[in-house]
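Could you have a look at this structure, given as structure tokens, before my questions?
Here the complex is missing a single protein chain, while all its other protein chains stay put.
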Amino acid sequence: MRHGIVTLLSDFGTADAYVAAMRGVMLGVNRALRLVDITHEVVPQDVFGGALVLRHAAPFFPRGTVHLAVVDPGVGGPRAPIVIETALGWFVGPNNGILTLAAPAPRRAYRLENPAFRRPVLSDTFHGRDLFAPAAAYLACGAPAAAMGPALDEAQVVQLDLPAVRREAGALRGEVIHVDHFGNLITNVFGDYVAEPRPAECCVEVGGARICGVRRGYYEVTAGELCAVVGSAGLLEVAVRDGSATARLGLGRGAEVRVTPGRGGDA
Amino acid sequence: MRHGIVTLLSDFGTADAYVAAMRGVMLGVNRALRLVDITHEVVPQDVFGGALVLRHAAPFFPRGTVHLAVVDPGVGGPRAPIVIETALGWFVGPNNGILTLAAPAPRRAYRLENPAFRRPVLSDTFHGRDLFAPAAAYLACGAPAAAMGPALDEAQVVQLDLPAVRREAGALRGEVIHVDHFGNLITNVFGDYVAEPRPAECCVEVGGARICGVRRGYYEVTAGELCAVVGSAGLLEVAVRDGSATARLGLGRGAEVRVTPGRGGDA
Partner (left out) sequence: MRHGIVTLLSDFGTADAYVAAMRGVMLGVNRALRLVDITHEVVPQDVFGGALVLRHAAPFFPRGTVHLAVVDPGVGGPRAPIVIETALGWFVGPNNGILTLAAPAPRRAYRLENPAFRRPVLSDTFHGRDLFAPAAAYLACGAPAAAMGPALDEAQVVQLDLPAVRREAGALRGEVIHVDHFGNLITNVFGDYVAEPRPAECCVEVGGARICGVRRGYYEVTAGELCAVVGSAGLLEVAVRDGSATARLGLGRGAEVRVTPGRGGDA
């Protein structure tokens, strides 16, 4: 047996029986599995949002972890159920992009077609329970991914990507890709872009606000102050210390962000 | 020791110390127990709602699991704390019906009266922590249910049931018994009722909408379209693909549902 850790991510919420049913099915495969929630609060059907949370959680788990991610608006339809095998571990879910922000290259993908690794009767509305959970459980117990079904060409794996940052007229143009629990606005601008020249040397424009200088952490500003930092996922974010940037600026996912060279004093 | 899995269900929410206190007490009985949440988001005091989630989760756990369910508006009062022993496992909670949609017959019930299986001091406001959690933990460690206290006649066990479906004038008349996280309207009409003759041959009327044909899955309709499916619990449900049926129709628990023979083209 491998180390037997399975993470769970879904848009099922935690009020219904859905997540518990998946847990029960996995413990039925092997009672020693270690089931660890990532989140079940992905906005219903928000594949990109789920993929992003998985991207920011999966790398912190031990190698060999099985990551089960079910945001599956096309359940029962033609999208294939797959597993992606990587150096980091296995990623199990529908082939709709949910796995691909997190699963690092090189990778091999397989369709989950082998009936030995699913429940005997398959519903058309809950593959999380009937198909993905047992496959993840068997993988975590050592079943080889290649035994799950035929290989899928890399080109057949639906790939999501972070929206591209564009360079124009000396500025970087990015966008808000996530609003976190604290109301921080997480962007698609990697910290590297603003790390050199020194962060103090650039300004971040978002929703009419202009923030000059990138802080090391929230502690560098006072309560209620707007600031830019490179957050814990390595992405530029806009925050209000002890407050909410999304509430302050009235902005959310998709809002445009511009990073320009310069200093506050130049403005 | 049995396999040591205990599931937890309550209306305690997860913001307070209540659930954690129950977990701590159980780990104090045996640190190797495996504690698995079903949900803690049952609407406060909604015994039927909690019983329904338990019904839809418990069958997916391995036999021998202990299911601890605490929705207990009468805590401290005359309702008895009980365990129900079944072929599926043990069900621990107050004798107010919370356990009975899930606990299959045949079953034997016992009052939890033996002070050896509770905390030394019993509060009158939190039997989940002081009485039910330790009883569940000891059961999961192999203590016999009959050691917990005197047997209870089956007739003394408060029984909840799904509301009955009625047949009248060639139609089935049922109701919405649960609204799930996605806004799907789950009814008390078993899938068998609409499976033969072929699902296409019946119509579902709910809140002014008439949906003809029962789909195999949400994937058969387009985004935003209303549909009827037999959901993963085997019950007829009304859904909007990539949307919310409860929001679309303005309906919730208790709403009437009629299933009539016929086809869309007949309407």
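Labels for the chains are A and B, by order of writing; each one numbers its residues from 1.
Everything that follows uses one rule, which is that contacts are C-beta pairs under 8 Å (C-beta built on N, C-alpha and C of every residue); 3 or more make two chains touch, one makes a residue touch a chain.
Just so it is clear, the model here is predicted, and its values are computed rather than measured.
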Cross-chain touch to the chain not pictured, restricted to A:G128, A:G149, A:G174 or A:G231, is A:G231
Provide the residue numbers of chain A that touch the chain removed from this figure. 3-5, 7, 34, 36-42, 53-62, 65, 178, 180-182, 216-220, 223, 229, 231-233, 241-242
Which residues does chain B use to touch the chain missing from this display? 12-18, 20-25, 27-28, 31, 35, 44-45, 73-78, 123-126, 129-130
